[in-house]
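Only a portion of the chains appears, each positioned as in the full assembly.
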Amino acid sequence: MLRWDDLTFTDFRDRVTDRTVAIWPIGILEEHGPHLPLATDAIQAEWGCERLARREGTLLLPPLRYGNGLATAPYPGTISLKFDTVRAVARDVLSELGRQGVRRAMVVSGHLGADHMRALRLAAEEALEERPAMKLAVLSDWEIVYELRGKPGWEEIPADDGHAGTLETARMLAIAPELCRMERAPPHVPKADIPEFRVTLGLDKHYPSGVLGGDARRATAALGHRVNEHVMRRMDAVLDGLIREG
Amino acid sequence: MLRWDDLTFTDFRDRVTDRTVAIWPIGILEEHGPHLPLATDAIQAEWGCERLARREGTLLLPPLRYGNGLATAPYPGTISLKFDTVRAVARDVLSELGRQGVRRAMVVSGHLGADHMRALRLAAEEALEERPAMKLAVLSDWEIVYELRGKPGWEEIPADDGHAGTLETARMLAIAPELCRMERAPPHVPKADIPEFRVTLGLDKHYPSGVLGGDARRATAALGHRVNEHVMRRMDAVLDGLIREG
Amino acid sequence: MLRWDDLTFTDFRDRVTDRTVAIWPIGILEEHGPHLPLATDAIQAEWGCERLARREGTLLLPPLRYGNGLATAPYPGTISLKFDTVRAVARDVLSELGRQGVRRAMVVSGHLGADHMRALRLAAEEALEERPAMKLAVLSDWEIVYELRGKPGWEEIPADDGHAGTLETARMLAIAPELCRMERAPPHVPKADIPEFRVTLGLDKHYPSGVLGGDARRATAALGHRVNEHVMRRMDAVLDGLIREG
């Protein structure tokens, strides 16, 4: 596996080609209920990227564990960068990839905040405007995971499952069980009654437990493994597209 | 040791006090000669912060391995964030510490670029203007290390030692020998003849080997250990001041 | 119906109360195939807002017919404001509402670009940070419309229907038939094969006809009426929430 961190500059010069795909895991420090660690999103993204980077032709960037999280900012422990800060970091890094001759990149965010994801995609657009020959994919593994709700074969996922709920707890039980405090997992949390399309600044009043829907107690490592394998198949297809395209 | 990453939000709420000192390691991906890895600065800062964070009353933030490096930007593998990007990330993180009730922080940069360090200190000033009760220390371990040149007892350090030279190679031999390719270390590199006070954009024409002065081949792990212990003593005094102050 | 435009400042002072809900239609000039006018999105949003504003307690703002549209920018006739420009206009207007004592607002965008919608919502968040007592809803009628695809009772909508396709053409046939050139409507346009999660700057190479999926020729005014009534019911519920909330 090629890590950007570990290469010398001469290694980089000799081993990076026009077809190399950089893989960049991004997370955030934010509350994930009383039972999951603040770095949960980062841990999941990094786990996925480490597996993607086993593939020939990839180059793993060091993770960024800082992101934008308006919804969870009021909870203890959340660190939320401004929208424009996330955008600036991502734009600079993607633009620097292009300057260094790395024209393909895949950004994997373990955090799915709507502002956060838009900051990353806007940054990718800005990098593309500067360097139109680049090929950039930006996703959150949670865009893949949440599609499973209500799908045949995934009936153990509650329909109202959300942040720090069944799915996220299950994935963490599969990846980093030593960081999960299942004895603290709260009982089922129903979706809060927030008016549709209403813009809000924080969810702490609606969800005091920090679980934003779903039932963390129903999570199992077995479910987590199944979900993670599903995520990896989908992310591998994205990577495949980046590698193969002319 | 308390890691921000690993705490749940309820841990954070219960264990972080008004006297907690956050410790934040910052690095960069930049060339460090043909023999040291691109993440050299990050590795050194993180090593130091891990040791600082063994102390009671501290809280270790996840590292940032992205920084500003104009001088080495032209070499393969360097990723240089813009000045304002480093400043924004640091300002946001320090401001968020204050918002979360963490009023004391120590920022340790393994990278000593003049713009980079100023971006961090400017960010700290901006955070202080917003939250004057905070106590912030910002340093590069290299501000401590380079003072050793010409000091009695440190005669093995060349007077012209610089980036990726004797001192940096020695420190890396002590911390991460498996990442050092000593067989590629270039012979002694004299200081380039850059006119005093001249502003320049890149050093690649002056230093093709990527070593910016000094003799990487003279580095030993033993010297590295001595230097690192010296750095730790000085950084520990800084931390001590932050902890003790009323 | 109360129009902001038509009131004098003394009318405004006398008739606007703490419970007044401002309604703001937003559109864009962008290609909508060879058969629909460039202002299609504006026309739909304004039609809907005119109807919402018949209700007691509302105040209709003048429309904004300029928005952000990266995807259609390469086609003739599209005018795309920058992300930050849309954000600034929306933030200023929403903040001015609050300054003028109008604490409730509903923003209806006829355009559903992902950057465009995020600029509006980010602006609403920024206005809320400044004036937390405001109640703001931001939506695109297309967020409601596209949910109909695949729903029982809506089988005439193609599964791959998109921008300027069956639904949009039908809605325009119901609202402004005189601006529709059905004789130019292209035959069914299948979804282009854009790799999932790939960030792209323009869709003109993928969709030369300007229809981004679906079959404009299958559109009827009758379908348009049904869709529009559905949209109005949903938007009216949003407005209702804003009016009733304490």
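Order as written gives the chain letters A, B and C; numbering starts at 1 within each chain.
Throughout what follows, contacts are C-beta pairs under 8 Å (C-beta built on N, C-alpha and C of every residue); 3 or more make two chains touch, one makes a residue touch a chain.
Just so we're clear, the structure is a prediction, and the values are computed from it rather than from any experiment.
Student: Since every chain here shares one sequence and 3 of them are in place, how many copies does the full complex have in this file?
Tutor: Result for the total copy count in the complex: 6.
We take it that only the chains that are shown with their structure count from here on.
Student: Which chain maximises the distance between its CA centroid and that of chain C?
Tutor: Chain B.
Student: Quick check on this structure: which chain has its C-alpha centroid closest to the centroid of all protein C-alpha atoms?
Tutor: If we average C-alpha coordinates per chain, A lands closest to the whole-structure average.
Student: Please compute the C-alpha centroid of chain B, do the same for chain C, then give the distance between them in whole Å.
Tutor: Taking the mean C-alpha position of each chain, the two centres sit 49 Å apart.
Student: Counting only Cα atoms for the centres, state how far chain A is from chain B in Å.
Tutor: Going by mean C-alpha positions, chain A sits 27 Å from chain B.
Student: Name the residues of chain C that each touch 2 or more other chains.
Tutor: none
Student: For the complex, which residues does chain A have touching chain C?
Tutor: 70, 83, 114-115, 118, 121-122, 124-125, 128-129, 132, 135-139, 143, 195-201, 234, 237-238, 241-242, 245
Student: Provide the residue numbers of chain B that touch chain A in the complex, in ascending order.
Tutor: 4-13, 16, 29, 31-39, 42-43, 62-66, 75-82, 84-85, 88-89, 92-93, 96-97, 100-101, 179, 181, 184, 210
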